[in-house]
Structures are given as C-alpha cells and as structure tokens.
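With one protein chain withheld, the remaining protein chains of the complex are depicted in position.
And now, subunit A:
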Amino acid sequence: MHDLQCESLSKRFGAYTAVDSVSFAVPRGSFFSILGPSGCGKTTLMRMIAGFETPTGGDIRIKGRSVLSTPPNKRPVKMVFQHLALFPMMNVGENIAYGLRCRGENRADIARKVARVLDRVGLPGAAEKQVSQLSGGQKQRIAIARCMVLEPDVLLLDEPLGALDLKLRERMKIELKQLQHQFETTFLYITHDQSEALLMSDNVAVMNAGRFEQIGAPQDLYNNPKTGFVAGFVGDSNRWPGRALSVSDGKVRVAIDGGGEAIALAGDERIAAGGPVELFVRPEVISIGAGSGNGLEGTVESLLFNGASSRILVRMANGHLVEVGQAVMDGSVKIAPGETVAIGWSRSHGRAFSVAG
C-alpha cells in the first residue's frame, strides 16, 4: 500500500517546465527524500502535493485517492515549512492546537492531544512558552508536533534544517529519523544536502532540471549511480572528462583529457568507443602507491586534515587535481607537499558515463 503516489506529474510556468512528468510512489511509513540542487523543481513538486500549486498534468494520489480537486486545507498532508512558519502571535500550545481547533474538536480533547504530542517530541510542559523563547531545535520539534498532532497521512518537510547551525543540524538529522520511527508516518523530505538525504531516508529520489534522475536506497545511489549527475551529486567524487577508447564486457578504457588512461565500469549503455565520457572516482577508493588496477602519477599539493574525512590533494601530470581519501593521515604514510607520488584504485571502483553532445 502506498501512502503517496505521483503519476507523470508536471508543472509548467509559461514556457518554463519546473516539474517534468515525475512519477513515484512512497510506501506507508517510509522516509522518502527528494534530493536536488536549488532550482531543480523539488519545492514546486512539494507545493503541488500540499495543494499550493495546481499541476499542469498528471495525478497525485494519497492512500489511493486522487487529491487534485481537494483544496489545501482539506488534504491529509501536513507541511513543515523551510522557516517553520510557527505563528508568532500564539504560544506553543496554541500553535499546536490551531489545527485541532480548525477541526472543531472540543477543549478537553485538544488539551490532552497537545500534552501528548509535546511529550512525544520531548518537550513536556512547553505549552505555555512563547515561540521566541525556544531554541532552533525546539522550534523544529514544535513545527513537527503541530503537524503530527493532526495525524496526517503524509508529512512534507521542506529543507527544515537549512536554517540551523551545523552542529545542531547533525543532531537534528538523527532526531528527525527517530521521530519518524516513533510516529510511523510517511515523511517526504526535500533537501539539497546529500548527507541529510542519505542519512535519514529509506529511499531517495535524485532530481535535476525537473526530472527524477534515479530513485533508490541511499547505498544504491552511492554505489550504483545510474547517471553522471547522480554520480557527481551524491557523495564526493573526482570527475575527469575524457574519451572512451574501447568498450567490452561492461568495462570502458578511458583516455583522460590531458593524458593518462584508466579502466572503469561503464555507467550507461550509450557509451561507444570514441565518444566523450566523464570518469568518476570517489576519493575514498583512491590510495597512495601504485596498486593493482589503475595508476597515475602526480605531485602532492596539500594535505587537508579533517579527521575521518581527511584528504590529500594531488596534482596529476595531466593537470587535474585529485582528492585522495585513503591512506588517511594517521601517520602511517609519510607524505609531504611537493613529493611525487603514485596513486591507484581498482578497476571496479571507477565509473564512466557518456556525455551528451
């Protein structure tokens, strides 16, 4: 059973197509993210589901029933806005009670439900507080509580972590995931931050220029990207333009522009010998020292220490800058800037995608 289904949903503003025939289904109780750069149409998509925009084509179904003709205030979807949109003239309790009062529930029920939902988001007794007295993370939880008290079929979240500082954002990611588990409600989460999407989601759709490039589990997107856009957008990647020399058995031999050759997995079917390609290799699979598989040479330009995600920047002979993630700076490998080093990675760790045109 799917809580939310979109079928070839489109939205055009004049000649501009913001959302181009997007189809997806979100199973009940799962955390689904839409990941894409700003301006890719993800917000428009969410606003159509909430009812603030009318689709130009396609259908939206919630629990199997089309909601296209349902006005936004009658749809069983609730939304956590980018800047939360807590009502500043009401206190926390009134904010949460707003939706219940709109439904015309009686006072005793409202008070009970407000107290219970505050308990569940870990802010018991906060009902009398003013919104301005809350910290960023608490506001976040109130915004979610305000929606969840109405027991929606789907909760939409529009980059709600964007306004928080980094440390809090890291904590809220985990907290959001836990809240979703606790409420067992379908979450549709929109973000441009791939780490948010990967960390929290059961499934992620990568969106670009109004279309879905790929839908899949986070591991799937990370390890088996289906398009160059996904390979470049999800996770860090070294990205080199080049030309396919030969294709055989799912593997491509790539001549990297500026010099050097490597063998990589063919990412799509359109790769043909002689055609332009892009080669993607993640930093963490590249190690210092020539190993089996692919190898290139370069000069160490700088060492970027950042704990577990430390990097070594190597300027290759062909002019490209490579981020090397393996051989972390634990002191086991002695490297200084200016040294000439060999770098290597296995043949199944690189991936090549054809470039249109």
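Methods note: contacts are C-beta pairs under 8 Å (C-beta built on N, C-alpha and C of every residue); 3 or more make two chains touch, one makes a residue touch a chain; residues count from 1.
Rule of thumb we're sticking to: contacts and distances are computed from a predicted model.
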Notebook entry, point to check: Can you pick, from "NADH-quinone oxidoreductase subunit F", "1-acyl-sn-glycerol-3-phosphate acyltransferase", "Peptide ABC transporter permease" or "FXSXX-COOH protein", the UniProt name of the chain not shown?
Noted result: "Peptide ABC transporter permease"
Next item on the list: Just name the one of A:4, A:147 or A:204 that touches the chain not displayed here.
Entry: A:147
Check: Among A:11, A:42, A:78 or A:113, which residue is in touch with the absent chain?
Finding: A:78
Next item on the list: State which residues belonging to subunit A touch the missing partner chain.
Entry: 50-52, 71-74, 77-79, 81-83, 85, 87-90, 98-99, 102-103, 146-147, 150
